[in-house]
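Take a look at the structure below.
Yeah, one chain of the complex is gone here, protein chain that is, but the others are all in their spots.
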Amino acid sequence: MHRFANPTRFLRLAAAVLPFSAAVAALCLGAGVVWGLFFAPPDYQQGDTVRIMFIHVPAAMMAMGVYAGMAISSAIALIWRHAVADLIAKASAPIGATFCFICLVTGSLWGKPMWGTWWVWDARLTSMLIMLFIYLGYMALWQAFDDQTKAARAAAILALVGAINLPVIKFSVEWWNTLHQPASLITMSGPKIHESLLWPLLLMIVGFGAYYLTVLIYRVRAEIHMRRTRMLRLAQADRHAAMQAAE
Amino acid sequence: MSEFLSMGGYGFFIWTSWGVGAVLMIGLLIQSIAVARSAAREVQAIEQLSPRRRRRKADAE
Partner (left out) sequence: MRPKRQRLLIVITGLVFIGAAIGFALFALNEELDVFRSPSQVAEEGFPEGKRFRVGGLVEDGSVSSEGIVTTFRVTDGANSLTISYAKILPDLFREGQGVIALGTLNASGTFQAQEVLAKHDENYMPPEVADALKKSGHFKPEGGDS
């Protein structure tokens, strides 16, 4: 981990991983889309609306997984002052927020025909919406400070505090009476999804994960370069000031 | 074909979901690549302006 606190070494690793993650993402998402739209059967109860599951569930899982990664990176950055970890957290946020938004929108589009409503303030939906707000607040914090070191610290603390929301989301359907049904995938008795629907779902989940990695690499690359640009500009400004003082 | 599009009457909900997902994910990917490219260009440009001492040090890392 400390090896990759060196940005240049990290960039080299990222460049090596990128073609693989992009290929896995393209293959899995491509195959998953075709399978989910054309070959997967309708659900005995929900009919063709079950096809929304192939977007909604991976987006939901990634929204939470990315947040967990963000919280872990933030902890590493805070505790070890790891030079790249805070950039990984910063770069992850817009991706996680996008997944969270997709989860909420597709959830509404699924809920309207099946439940009969676009929205309800039950524990599951409310806690997911709160997560979106935390994502947005996190992104705003980075922008709120001129001093990026201060921004990093404030954002890291928010990410860690907000992590309490993760178990709340996961267990919301068990701890409270909710409209949203209990877990279908990760349960004590295994998945409650028939294999004809489960395999395309797993394919999409892997695809979403590889997509996250791919987009993350581009965004961390950008953050590393932007930080270096800032440093060089400051150094230039210092030199100019020194030259002027010497005249 | 029209049966496929209507998806048992739920077509609007299914296609809008997939549409929103696709647009947002493809858009995010494109934006991320664009930002990465422009950031790389910018840092390259500013490194050209730096004294050679600094550049050699950066290459050695």
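Letters are used for the chains, namely A and B, taken in the order the chains are written, and counting of residues starts over at 1 for each.
Please note the rule applied: a residue touches a chain if its C-beta (ideal position, glycine included) is under 8 Å from a C-beta of that chain, and two chains touch if they have at least 3 such contacts.
Note that the structure is predicted; figures quoted are calculated from it, not measured.
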item: Chains shown that the absent chain touches, full complex; value: A
item: Contacting the left-out chain in the complete assembly, out of A:Ala14, A:Leu197, A:Ile217 or A:Leu232; value: A:Leu197
item: Sole contact to the chain not displayed, among A:Leu129, A:Val168 or A:Ala235; value: A:Val168
item: Touch criterion as defined above, residue of A:Ala183, A:Leu202 or A:Ala235 at the omitted chain; value: A:Ala183
item: Chain A residues touching the omitted chain (full complex); value: 41-46, 50, 53, 75, 78-80, 113-117, 120-123, 126, 157, 160-161, 163-164, 168, 176-179, 181-184, 187, 192-194, 196-197
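Just so it is clear, only the chains that are shown with their structure count from here on.
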item: Interfacial residue positions of chain A with respect to chain B in the complex; value: 6, 8-9, 33, 37, 42, 47-49, 51-52, 55-56, 59, 94-95, 98, 101-102, 105-106, 109-110, 112-113, 211, 214-215, 218-219, 221-223, 225-226, 228-229, 232-233, 235-236
item: Of chain B, residues touching chain A in the complex; value: 7-8, 10, 13-14, 16-18, 20-21, 24-25, 28-29, 32-33, 35-36, 38-40, 42-43, 46-47, 49-50, 54, 58, 61
